[in-house]
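Reviewing the structure listed below.
What you see is the complex with one protein chain gone and the rest in place.
Order of writing sets the labels: A and B. Residues in every chain begin at 1.
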Amino acid sequence: MSIEQFKNRNISDDYYLVDIDDYPTTNLGKFTRAIKRTFKAELLVGLWVVMREMLKFNIHTVQYPKEKLPIGPRYRAVHEMKRLWESGTERCIGCGLCEKICISDCIRMDTKIDEESRKEVSEYSINLGRCIFCGYCAEVCPELAITHGGRYENASEQRAHFIMYDDMLTPMDMLKAGAQKEFEGFGAITPHEDESVKKTPLSY
Amino acid sequence: MFEAIAFYIFSILTIIMFYITISTKQPLYALTSLGAGMILISGFFFMLGADFLGVVQIIVYTGAIMALYAFGMMFFNTTKEIQEPRHDSGAVVTLSTVAAILVIMIFVGPIIGDKMVSLYPPLQGATNTQSIGMVLFTKYLVPFELAAIMLLVAMVAGIVLAGKKMDRSLTLMTEEEIAMEQEAKNKVLV
Partner (left out) sequence: MGIDYIIATIIKIVIVMLVFSALAGFGTYFERKILAFMQRRLGPMSVGPYGILQIMADGIKLFTKEDIIPTSAVDKIFKIAPIITASTAFMAAATIPFWPDFTIFGYRVQPIITDSSVGLLYVIGVMAIGLFGVLLGGMASSNKYSLISAARSSAVFLSYEVITGLALLAPIMLVGSLSLVNFNAYQVGGISNWLVWKQPMAFILFWIAAFAETGRTPFHLIANDHEIIDGFGTEYSGMRWGLFFIGEYANMFFISFVIVLVFMGGFGDGSVLSALAFLGKVAFFFFFFLWTRAAWPDVRPDQLMWLCWKVLMPLAVINIVITGFVVMF
């Protein structure tokens, strides 16, 4: 793509500058303008445009609760806690980086040394009522244990439900079915994104 | 029988409505009850078979005149009750005397009414609208035309009065022009 082509950002060649006359000051000018506007039948053009769209029946509505648009992997919705593929144990090593970096102070974790003298996470909670979904916790996690998922529909009767660790942890059956989604990283793009890229009609 | 029932209902309601109009302190009550009274009067025309006059009563009195009153009342705070500054007992006496005479006339009227003869009886086979047209454009042609001319004069006068400064637009004037105008106005006041 040469630079000339790149500079031409109009999406079609039909663009033209609208020629706007000065407002008439004389009475005759006002009269002729009124007559012109009356018989130009521009109102019929408007009627035709909406009628055409109705007859085409090209509906763009997404009936949301029944249909959902795909969501990009970059999207930062409710967190997910991942498990190790081989053993199924939690990936979280209890390093506490996410708790430390969390700018809205909504992550709390508690760790202890278990019988095999390994560090184990005994408590882990994210207060989603406070979380601003900045994504620092996922960025800082050395084990890719905490990531953001795509679940954006949150509704509950109690605030306490928004800090349930078990909801975020990948269930064992999902893991066994191989349905645990790996985090693609922060630069990840939506699948088939380049197909939907268009030139903008604005030439800066 | 139905006509008698309708007559008494309409007359009682009309009197109540007009009583509210003059007795209330709330402008909106007065406005509404006056409008309702005007409409109720049209009921009498319908009962008498004068359909055209009944409809004209609705259109002219309620649709146009009352709406103009209401339009004028937009400039006041209509949600507040109005305290009358004084009660003129003289006016009350005069008005009640006139009202009493009216009541007597209303009761005596039917006795005289039996002897009344219509000078211009409605034409046989003509509809209500047509017979009104006949009377208006034969016997009462001159008063009718005079009224039309008077209304025209009133309309022209209204346009002249209202349209004096119609071309003046504050948006098109410069700041200096507005200031000069303001100064001139202040000079007149002083």
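Just so it is clear, a residue touches a chain if its C-beta (ideal position, glycine included) is under 8 Å from a C-beta of that chain, and two chains touch if they have at least 3 such contacts.
Small disclaimer: the values here were computed from a predicted structure and weren't measured.
In the entire assembly, the chain absent from the figure touches the shown chains A, B. Contacts to the hidden chain, counted on subunit B, fall at residues 2, 26, 28-29, 31-32, 35, 39, 51-52, 54-56, 58-59, 62-64, 66-68, 70-71, 73-74, 78-79, 127-129.
By the touch rule set out above, subunit A reaches the unshown chain at residues 34, 43, 46-47, 49-51, 53-54, 57-61, 63.
Methods note: only the chains that are shown with their structure count from here on.
Centres computed as Cα averages put subunit A at a distance of 65 Å from subunit B.
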